[in-house]
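Removed: one protein chain of the complex. Kept in place: all other protein chains.
As written, the chains take the letters A, B, C and D, and residue 1 is the first residue of each chain.
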Amino acid sequence: MALLSVDELTVTFTQRGRRDVKAVSGVSFDVDQGQVVGLVGESGCGKSVTSLALMGLLPSRGVKVGGRADFDGTDLLTLSGRRMRDLRGSQLAMIFQDPLSSLNPVVPIGVQVTEILTRHRRLKGEAARKEAASLLDRVGIPDPDRRLKEYPHQLSGGMRQRALIAMAVACAPRLLIADEPTTALDVTIQAQILELLKELVDQEGTALLMITHDLGVVAGLCDQVNVLYAGKVVESAARRELFEAPTHPYANGLLGSIPRLDAPRGEPLRPVRGSINDTIAWEDGCAFAPRCDHYTLECLQGTPVLGEPRKPGHQVRCVNPVLSGGAAELRRSVLPEPDEVPGADAAADGTGPEGDGPVEKADPAEKDAVETAGTAEKEAGA
Amino acid sequence: MSTKTDKIDRLAELTASTETSTGASLWVEAWRRLKGSKMAVIGACIIGAFVVVAIVGPWVAPYSPTAQLWRGEVFTNQNIFVGPRAENWLGLDHLARDEFSRMLVGARQTLLVGIVATLLGFTIGALIGGASGAALVLGGKVGRRIDTVVMRVIDIMLALPSLLLAVSIAAVLGQSLTTVMIAVGVVQIPVFARLLRGAMLAQGGSDYVLAARALGVRKRRIALGHVLPNSLSPVIVQATLSLATAIIEAAALSYLGLGNPDAAEPEWGVMLAQAQDYFDSAPMLAIYPALGIIVTALGFTLLGEAMREALDPKLRS
Amino acid sequence: MSLLQLNGVKVHFPVRRGILFDRTVGHVYAVDGVSLSVEPGQTYGLVGESGCGKTTLGRAVLRLVDVTDGEVVFDGTDLAKLPDEEMRRFRRRLQMVFQDPLGSLNPRQNIESILSEGMEAHGIGANQAERRERIRGILARVGLPANALSRYPHEFSGGQRQRIGIARALVLEPDVIICDEPVSALDVSIQAQVINLLEELQQEMGLTYVVIAHDLAVVRHISDVVGVMYLGSLVEEAPSDTLYAEPRHPYTRALMSAVPVPDPEVEDNRERILLTGDLPSPANPPAGCRFHTRCPWKQETRCATDRPELRDLGGGHRVACHWAEEIADGRISPTHNAAQVVHGGHTEPAEPAGSAESTGAAAAVNTGKTEKAATAAE
Amino acid sequence: ASERGEKSEGGDTFVFGAAGDPGSLDPALASDGETFRVTRQAFEALIEHEPGGTDLVGGLAKSWEADESGTEWTFKLQEGVKFHDGEKLTAEAVCKNYDHWFNWTGTYQNSAVSYYWQTVFGGFAKNEDKDTPKANYKGCEAKDEHTAVISVHEPSANLPGGFSLQALAIHSPKAIDKYKEQEATGENDAISYPKYSQEAGTVAGTGPFRITEWDKGNKEVTLERFDDYWGEKAGVEKLVFRTIAEESARRQALQAGNIHGYDLVAPSDVKTLEKEGFQVPVRGVFNIFYVGFSQEANKALEKKDVRQALTHAIDRENVVKTQLPEGGVAATQFMPDTVDGYSKDVATYEFSTDKAKELLKKAGEEKLKVTFCYPTEVTRPYMPAPADMYELMKSDLEKAGVNVEPKPMKWAPDYLDATEAGSCDLHLLGWTGDFNDAYNFIGTWFSGYDKQWGFRDDKVFDAVKKAEAEPDVAKRVELYKKANEVIMDYIPGVPVSSSPPSIAFAKDVNPPKVSPLTQENFAEVSFK
Partner (left out) sequence: MLRLVVRRLLQLIPTLLGLSVLLFIWLNRLPGGPAAAMLGERATAADKARIEAALGLDQPVWIQYGRFLKRLSELNLGVSTQTGQPVWDEFTRAFPATVELGISAMIIAIAVGVPLGYFAARRRGSWLDVTAVSGSLVGICIPVFFLAFLLKAVFAVQLGWFPSFGRQTTGIDATEVTGFYVLDGILTGEFDAAWDAAMHLVLPALALSSIPLAIITRMTRASVLEVLGEDYVRTAESKGLSRQVVRGRHVLRNALLPVVTAIGLLTGGLLSGAVLTESVFAFGGIGSFIKTAIDERDYPVLVGFIMFIAAAYVVINLLVDLAYSLIDPRVRVH
């Protein structure tokens, strides 16, 4: 059984006088011991909320959490506050995005590191200090004894993130959740931090839930990747599987949006049009439909379910998955011609009704073609 | 086919994002939020009632505020006061004047003091702060110098307890309603000046100012057209809160014997200060004006706080 | 002739402190002697770590910060020494797009006013109607709905706001647009939309761009020439493809190796040159080569004492490293204590053949690079 | 009452709430009631007033007499009187005091310091300022141990009353010698009292209490019973004067049981306190409250009809009835009836709005407009609530068709300046007598031109001056009566009322005899 098994996690924000916001609606994934699982998606798709729900850190008021999250057999979502506290920091740990704001500005680093040792490992005084120093040393902070006395603002960004990691790994947690741990950092520093995380996973066998919007980071680090869109997993696959054959149009589009350092220059990017605001509720159909180039009427017939159109274990929540062959080629084939982009975008941005772009593009013929290609590919794969 | 078009229409409908608003400026948004705030509504109601009373009060007051309805009823030296009765709803004061009429007329004086004082503080303070802020935003050595000198003076004024400052001014000007207004108003000047300058300074460093400069917009226009309007909201909030402060401060001046002594222009602060002497035998004479002051100040404070929330950029969704 | 040429531009911010009156006690050397030239119709990309002075350099061109030293020659005029009013008028031809799309728009101005303000300042368009006409055209061009005119910045999404920022620059019909991190605040999909838009506009209008970003992939994608900045100075400059194919400066190499690529194949097989430590403070830059404190190829001689000049290695490839050739030839190997060179750490077994092909041409380039790095590591 | 209050009662300490701090502990330097209230318990003058009255009785002098020219005053001193520092009272000691004062120099000659000396005896041995009046004091001679003769150049209406002034109370000669050298002026460019006068235990008098502590921080002066007192010993061991400036605070302190008595009770509090069981004895009346007319400020006031009209217009009875404490009376002339020289035959002006209107019409001043000054934030013994009194009078005047323009002012210096300069048409003022002599009232106002009143009328001036110059007391009284009649006929202002300033005591004390001169002797106090 998986170390962490999230099943139909749902988080709804309720606020008086406002419509309920379903930030996460039925997310399921597993994390195994020693495994790195990625959670990717654009801003606002529910990544952080998922992680906070797992940690029990969502605000106590105005939030409804549903589903199950079994961690080593216990449901994290129904755990009492006290027991959750015992788990947090010792079995479950988390690293946050912004290392500066995540550290208490008025408390020395040393205290912030030792307090967790005191809490979970009953280390006090000199023993705690020594252990803290060795932790800092382990995450690659030079001169740890001096750093322990310093305050967060005296440390550089990378160093702060290392300190946060030191705290997270202080009690050798079994599951580490990293919520965009490198987004605020420079690439050279990001590389250092990623390397450090990798090392930790390798050495300790810690399970890592990596949350990021950077597909490059995922590509280098994760074993299993879940792509989130508007609070639902739309695609879940092993790493190579996903990057080679992104099957959900969104995942596919995402990959097409990224300028690649190693790709030849001169080609325009193939972005997904519109923005994450242009969604419909999952209850009405596929939330991605308004931005999708493949959308058909079926897309609006209730929430699409996760299927495995390409390969077992490669789950995709799509009625019309992208199933053509080689990744690069496939990416190109499903995108609209560049000159159509602005118009389509305008439609998505609010001129919707008369912007008939999406409808027109849902050309059955084209769809069929794609589907045929997909089937062919499927057969070939099998 | 019809189901298909239906579906398409529906999608289009869904996609045509929820934003139906077109061109709601921040002021409009703030106004919308303000309307939704309970605090604002209560505050506005209080203020509304107060303003109405202040405007029509002197017209509807059944008696002149100075008329002594004598008839041998009130004897201050024997503690004989007249309480509420049919013809004098709130009774008679220590000189047998109709308390109700005095409260009504007093509302106007109190409001007048509040508004004029705040207006004075606001205008001068905003001018000073605005000039200083603009000088800073426009940059240059001269600007910084001007700012330094002006802010020194403002700092000096801030260093004095407001009441003492007001008292000092009242001492020079002699006792009158105008004095109270000026004294209370002057006290507010440094507050407004600092606030506006600070806000302008903060706005001056923002990206849109840089963007305007990059566009080649003239500096003066940047200062007045961009920085100033964006710096006004804390000042406006302060002005509302200042109305409350001004009313309370005026009452304190009255208590210190620097209030407007003219009985024909009764003012709640003066009435309260005077009535305290008869508190044992006629407590209501003190409680009416005290309540008047408290409730009115509360109204302005509530509205001010609500405005602060409505205008807070952090709460802007 | 270059449209825009910087000669030894320096921007130093004084650090003021004092008991009664502020004295200058030092300087932040935000930009410290940058020379480059931008050809008309080209895109010049600037990359570098946070705090290395990219923004400051961009602002210096527009004289939004005072230029301490050096020349900013635009179309034959040295902007650095222009009187204020003339500079103001020059700004019509030099425009800027900012990183923070919301922050750079005045929240109390509606779109029409934002877009017409520049025109008013430069006397473009006889009256408001004429200007509005022009604004409508631009709006359509950048893909904003026509009903945007009366709306306010907070009513738009991030991508749309950035389009407004671009439109604001475009209405003046400038020759050069300086884009300071135009996409880093945006989501990937939006980012791609904006990048495409910028490229299209360039093609249509023959614009010249200076694009500042810390994302190497983005910069490489849209630039013809890329300059790499480190601590206030340019360490390498080369045509995009050349730079990627043959990074010559140790810093560039480290940077290149650190950029994650969304391809497991590449990621698993690459070697990373991990730099230790952080960017030194620009207020107290190291002597000699600015990079020598973190350089894996640091040598006993010269590095700590001599400041390397940008040297032309041919083909428009300029590098500021004393040992560029030696490093390229593998004559100098990196010291392990100064940096870690790690293998792509994934232990997962490589997929069977076929997947390698799928990475296509890009993978080939990468392989070449990996080989080089590996050689260097030995 | 609170625990605190009981505690102080148990300690046999009597605490009295004063309205202000004493200026110094040397009465010779003082001119204000708050100082005298304190020093009076420790210092005695040659002559005193009878307890609870205004008649002169023996003090340190058993008896006194003047020669017929009224310039030589012989005092027979009490025997066996001891000063607090152990010195004995002798005629020499008395002379030492008078000569000491007479030889004052420097700032001591400032009228702010030596007001009463200058009032009674004029200037000094060597006047340093040309404006200082000529000295009337001639010398003092110790005839024998217990006989002192004080002589003056000219007879004066201020004598023998002046000898009873607390400012001229007798100090121990030892103390005088000791502190003679201390200067009244500091280096601070302003008048500051000599240091000794600011500390307890320096000066020494002969009174029933000795001043033992002056806690300026707490605003408390503590006096202790003087066991060697020559007369009847004090009824309490300790006497404390505690300053509580706010009138209502004093009342509440009494109600809360924190003090045992206080002065200057607001008339509105009298009934409250009585109802609650406090003792509010009524003092004799010894002051006058008037509305002054400044004829130079408003020419209309030069018309006698107008002045009469205004007098008729004001309902003085009403003021007394509603505003003044029990014992207050409407005044008919510029002195209370307790002063010798009060005349029953003066012209009276009853309250009549109609008459006032008629007179105004006669004078052609139906549209009379007057400015009316009144002080704010002050209570004087003769006018407990000036603003309220102004309100009442204004209302009356308006009924008579007079247009009144209010001019409220701060008491000091604005109001005093304005009234003194005669810049208000109408103003409110009054006077509390220092001793029982008519001159102390009408003398300063009407013996010559005064800007405050702004008129020159020889009939009035002569009448007053004539009385003043008469050395024979009985004849003088008659002349003063005449003068009062002349004044009231001329009606230079409206004497409004004479009222007793109220004083209050706790339930459990035996209060002293209250004095119209507010000269209570706290030695008479004891706890029940």
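Here is the rule we go by: a contact is a pair of C-beta atoms (placed from the backbone, for glycine too) under 8 Å apart; a residue touches a chain by one contact, two chains touch by 3 or more.
The shown structure was predicted, so the numbers you read here are calculated from the model rather than taken from an experiment.
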Touching the absent chain when the full complex is considered, from D:D129, D:D177 or D:E302: D:D129
Contact residue for the chain not shown (choose from D:T147, D:S192 or D:Q279): D:S192
Chain B residues that touch the omitted chain in the full complex: 152-153, 155-156, 158-164, 167-168, 171-172, 174, 244, 248, 251-252, 255-258, 269, 272-273, 276, 279, 286, 290, 293-295, 297-298, 301-302, 305
For chain D, residues in touch with the removed chain: 1-5, 7-8, 11, 13, 15, 21, 23-24, 31-32, 107, 110-112, 115, 129, 131, 185-186, 188-193, 198, 216-220, 222, 238, 240, 242-246, 249, 252-253, 255-259, 377, 410-414, 416-417, 420, 429, 431, 444
Contact footprint on chain A, counting only the chain that is left out: 52, 55, 57, 61, 84-90, 93-94, 96, 98, 101-108, 111, 115-116, 119-120, 151, 153-154, 164, 167
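Operating definition for what follows: only the chains that are shown with their structure count from here on.
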Result of counting contacting C-beta pairs for A-C and B-C, higher pair: A-C
Centre distance in Å when chain B and chain C are each reduced to the mean of their C-alpha atoms: 50
Whole-Å separation of chain centres (CA-atom averages), chain A against chain C: 28
Overlap residues in chain C, where contacts from two or more other chains coincide: 147
Junction residues of chain D - those touching two or more other chains: none
Complex contact set, residues of chain A against chain C: 42-43, 156-159, 186-192, 194-195, 198-199, 202, 213-221, 223, 239-240, 243-244, 253-265, 268-273, 275-277, 326-328, 338, 341-343, 345-346, 349-351
Touch list for chain C against partner chain B, complex: 59, 62, 64, 88-92, 95-96, 98-100, 103-110, 117-118, 121-122, 147, 150-152, 154-155, 165, 168, 172
Residue numbers on chain B that touch chain C, as the complex places them: 19, 21-27, 29, 206-208, 210-218, 221, 226, 229-230, 313, 316
